[in-house]
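See below for the structure under consideration.
What you see is the complex with one protein chain gone and the rest in place.
And now, subunit A:
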Amino acid sequence: MADAYVALADGRVFEARARAPGRTRGELVFTTAYTGYEESLTDPSYEEQVLTFSYPLIGNYGVREERFESDRVHPTAAVAREMTDDVAAWLEAEGVPAVDHLDTRELVTSVREEGAMACGIAAGPDATPEAAEEELAACKGMSDHVDIGKQVSTDESYTVEGGGEFDVALVDCGAKGSITSSLADRGADVHVLPYDATVDDVEAVDADVLFVSNGPGDPANFEAAQELVEAFAGELPLAGICLGQQIVARAFGGETEKMAFGHRGVNQPVRDLDSGKVVMTTQNHGYSVADPGSLDVTQVNVNDDTAEGLASDDESVITRQYHPEANPGPHDSLGFFDEVRDLAERTHSPVTAD
């Protein structure tokens, strides 16, 4: 007998096996990556979402903290065709419901056809289809999570030291650990600021670049971060990744929109309009930049032409819709962080040698 149920907004209820008990809800999305489940499950951008793995077998190489992108699991639930005991035990310990033994391809193709949809889950000995439906009924749309930034951001500012060659003010809207470490690896001291940091907070760290991180949900709900970008435009070099790009675009007069089901995976092809070269990228976003405002689109998605990279005329702004920091996914675009360093160094006043 099934001991887990997944209720979808289209009215269907799927039977499944409970791997970690609990009741929950969220926007049903899928990732097509077949490695990197630890990184994905700890990616803050999945906050308030139910993460379905389109690859059927999840957890094959165990669970190791060194591979986490943040200090907790972010999706409200995890769904796969089959999970190993390792990953199930981890999710149970984290209190995140998990289910398997259901036709996840059916879920994926439904999301593809009907768009990311609300879903409710009930898993465990007491689970019933009705419980899953109750959860579904209580599920909010992603844009309705207006305080989502608070859920994922740091409460207090802190600094990750990378050698002090330049200083980055990183606005943490749900930043992945690899963004911080990619910057620190290039010599930056990374000052991680809360999502609602003020102009004073940024000025206090004497940054060479203002960097807006990735994060979950609708960029329209990150007004404080947008105001920061507006305040420093023209004053400081600006960079952004994923939600960060969207916030930067909005600050430059652009618009963002919700996509049907977004891009989530590690195989999204992006073409640089200047060089013509195509690279593979990691992506995890449900909103995109529909209008770049006064910025230029420098890179596009080969599949659907969405904006993947933006820049300003004076080259003081560079952003990426995808995740150059990888983890999971290809390292093809790690060079982005070198560009950020170069940008910072242009404004950085070098420390006089003693």
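General remarks:
The rule is short, and it goes like this: a residue touches a chain if its C-beta (ideal position, glycine included) is under 8 Å from a C-beta of that chain, and two chains touch if they have at least 3 such contacts; residues count from 1.
We take it that contacts and distances are computed from a predicted model.
Matching "Electron transfer flavoprotein subunit alpha", "Nitrogen fixation nifHD region GlnB-like protein 1", "Iron ABC transporter permease" or "Carbamoyl phosphate synthase large chain" against the UniProt entry of the left-out chain gives the name "Carbamoyl phosphate synthase large chain".
Considering the full assembly, A:103 is the residue among A:10, A:103 or A:257 that touches the omitted chain.
Residues of subunit A in touch with the missing chain: 2, 15-17, 30, 32-36, 38-39, 54-57, 60-61, 64, 66-67, 81-82, 84, 101-105, 108-109, 112-113, 265-269, 271, 275-280, 302-303, 326-332.
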